[in-house]
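A single protein chain has been omitted from the complex, and every remaining protein chain is retained in its original position.
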Amino acid sequence: MTTTDLGAQQPELDPTESPELLQKIARRRHFRRRMLPYLFILPWILGVVTFQAYPILDSFYHSFTIYDVFQPAKWIGIRNYVNLAGNDYTRKALMNTFLYVVVSVPGGLVVGLLQALLLNVKVRGLQLFRTLAIVPGTVPVAGAAAVSLFIWSPSLGLINSFLKAFGLKGQAWLSDPVMVKWVFIFMTIQGGIGMLIFLAGLQNVPQELYDASKIDGAKSIQTLFSVTLPMLTPYTLFNLLTSLIGAFQYFAGPMLMTGGGPAGGSLFYAQLIYRNAFTFFKMGHAAALSWILFVISVIIVVTVFRTSASWVYYEGGNN
Amino acid sequence: MAGAFLVRRSGTPGSGFVLGMRASRIIQHAIAYILIAVFLAIALMPLAWMFSGAFKTLEQMRITFPIQWIPNPVTLQNFADGWQERNWLLNLRNTLMLAVFVGVPTITTCTLAAYAFARMRFPGSELLMLLNISLMLIPDFVTMVPRYVMMARMGWIGTWLPAVVPSMLAINPAMVFVLRQFFRAIPNELSEAARLDGSNELGIYWRVILPLSKPILALQIVLITSWAWNDLLFPLLYLKDKSMQTLTLAMMGFIGIRGDTRWGQMMAMSVLVSLPMMVLSYYGQRYFTEGFTLSGIKG
Partner (left out) sequence: MKKQSFSRREFLSLAGATGGAALLAACQPVTTSTDDDGMEAAMEPVTVVVQSGWQTGSDSDVWTPCIDLFHEKGTHITIEMIRLHVSPEDTMTAVAGGTAPDVYHRYIGGFAELMARGVMFPLDDLIAEAKDFDPDIYLGSQWDNGKWDGVTYGIPVLEGGAMPAICWHKHLIEEAGGDPEVGPRTWTELLEMSRALLKFDDDGNLVQAGFDPKDAYGFTVIAWPVVFDENYISEDKRTFTFDSDAWAEGLDIVAQFWLDPGVDKMQAFADQWPYWTGYSSSGFNNAKRGMIMNGNWMPGAMRNVVDVTGVELDSIGYGFHPNLNEGLKAIDFGTGHTLFMPRDTKVAEDALTFMIHMTSVEVGLIEFEIRAACMWSKPILDAIDLSTVPGLQWFFDAPLEADRLWSPNEFLTPVQSQCEILWQRAIEETMVGAKSAEDALFDINAELQQSLDEYWETQS
């Protein structure tokens, strides 16, 4: 913290003393100003160099080896990459993950937005409702998984009981290889943190914009599209990126509830990595899988990030 | 969706509704209440089952039709058994320690970095930000083993250093990214005004940006605390020593192998363990629904 004071108080010198000194001071001041941002991000840079770079390079190197952590790695070139390309469960996991990303990310955004709009209605008890909406996310993971099994259990589970009450046929949710992936996709389409961020964003839409829109005679639905949604775009971008990243790494639910089964129906890519690394002791293979995932997600996220300039509105200016 | 235009409508006389203003407002509020009730009912159902399970015997916990929501008879045995099994106060202390040791340094260094990325121009900032985003994309378990071995070689296992030191070095790319997004949205006029008043960059960061970011910082505090409350991997690897175990590890003690999990005690302690987080959520939501960026200049 103290280091950042460098850019703070400049020594008071009489500038009339000599032009050389003046120039020198100006240069030094200029240098300090240029260095200042790097001082701000110095801890971050040190972190990248020390705790991020080594493990990442380590994993990249090992993606070209047979490596079980305990014995020295053995170089095998690109064989891990070739093997994973030929494995039909890798393809299955990749397809499941794509489906998950394509459905649950937009789904989560829409649901989060709707929930936020709903919890923005100034009704009595709002604070309580907002708290209750956050509470499910605070339950310990182990407890939550036990409860999910109860909800989706065939015949007697909560969902099937409801279907039965309406005269519909229950489904074998978790024991059907096609159904099971939809269970996990559906289960995770929820507002969560994204809802909170939209909710916060809604507080920032200046009342004047609504008033102006009203004077123009806009209907509520028009106001939503012409004022509310554009003003929310920075929050949308943020939610989009974080949920994309989360979706590519999703695996806790299936791991606890179905172990990726049946027959790979709920096998998602991150679980495949985890399994190879920690259950099968195939660190090299897991590293190769990770780098494939990394390249795919970088392409997608960077694309989103780059195109964002055209649709995200920053009040602070798009610099 | 209903919410946004319902609110706005309420102050909009003669905007399409045939009914009088008061009547339409009542109807709108009624619709809002119904929608909120439906949404909360869905969201809270699992929680209700957990609460109900906490007071049930193992036999009652069996799924039956129709579903029995109210335990009969109510038993407190799960709480008694669960409580005496572990030193929960020690686990709570360790969890709070983890939250503080990670939270304070992380927020300090990440806000500094995010400020530079959001509000200062310097060569390489775009590239470094892309690097930061790429770091977000690498699954934790890819770097888990090498990082652990690194820490072990330095003799840090069995201490709090693996929690503290990376936090002091802003090892939280996601947080840097969030904060940068929100700092960027703060109008430039505010910092320009401060600059004209003689503030340097650190002064702007401290006196303009941080005060305006209270809500997002509150959200980060809630997120880090709930991470400390719920994360399994970090405690499992670094805090396994009896005197350092956190609440998650204590909870995991109820999970057996071959299915001999003690569900009743687990649900009972899940209820107890989530209570502090519920209280924190209440205070947290009051903060961060004030809005993240413009709360200082509203009105």
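In this document, chain identifiers A and B correspond to the written order of the chains, with residue numbering beginning at 1 in each.
One rule holds for everything that comes next: a contact is a pair of C-beta atoms (placed from the backbone, for glycine too) under 8 Å apart; a residue touches a chain by one contact, two chains touch by 3 or more.
Keep in mind that this is a model prediction, so the values were computed, not measured.
The missing chain, though absent from the display, is touched by one residue of A:V147, A:L174, A:A270 or A:L293; that residue is A:L174.
From the options A:G107, A:P206, A:P230 or A:G261, the residue with contact to the unseen chain in the full assembly is A:G261.
The chain not shown here is touched by just one of B:A54, B:M129, B:M144 or B:M267, and that residue is B:M144.
Across B:I31, B:I157 or B:M278, the single residue that touches the chain missing here is B:I157. Where subunit A meets the chain that is not shown, the touching residues are 66, 68-72, 74, 76, 83, 87-89, 149-150, 153-157, 164, 171-172, 174-177, 259, 261-264, 274-275, 277-282. In the full complex, subunit B makes contact with the omitted chain through residues 58-59, 61-64, 81, 84-85, 89, 92-93, 96-97, 100-101, 104-105, 141, 144-145, 148-149, 151-153, 155, 157-161, 164, 233, 236-237, 240-244, 249, 252-262, 265.
FYI, only the chains that are shown with their structure count from here on.
Each chain gets a centre from the mean of its Cα atoms; for subunit A and subunit B, those two points are 14 Å apart. Of all residues in subunit A, only 1, 4-5, 7-9, 34, 36-38, 40-41, 43-44, 46-48, 50-52, 54-56, 58-59, 69, 113-123, 127, 129-144, 146-148, 150-151, 153, 156-158, 161, 190, 193, 196-197, 199-204, 206-207, 210, 214, 219-221, 223-224, 228, 234, 237-238, 241-242, 245, 248-249, 270, 273-274, 277-278, 283, 286-287, 290, 293-294, 297-298, 301-302, 305, 314-317, 319 touch subunit B in the complex they form.
Remark: subunit B residues 1-10, 12, 15-16, 29, 32-33, 35-36, 39-40, 43-47, 49-50, 53, 63-67, 108-110, 112-113, 115-117, 120-122, 125, 128, 130-147, 150, 165-166, 168-171, 174, 176-178, 181-182, 184-188, 200-203, 205, 215-216, 219, 223, 226, 229-230, 232, 247-248, 251-252, 254-255, 261, 263, 266-267, 270, 273-274, 277-278, 280-282, 284-286, 288-295, 298-299 touch subunit A in the complex.
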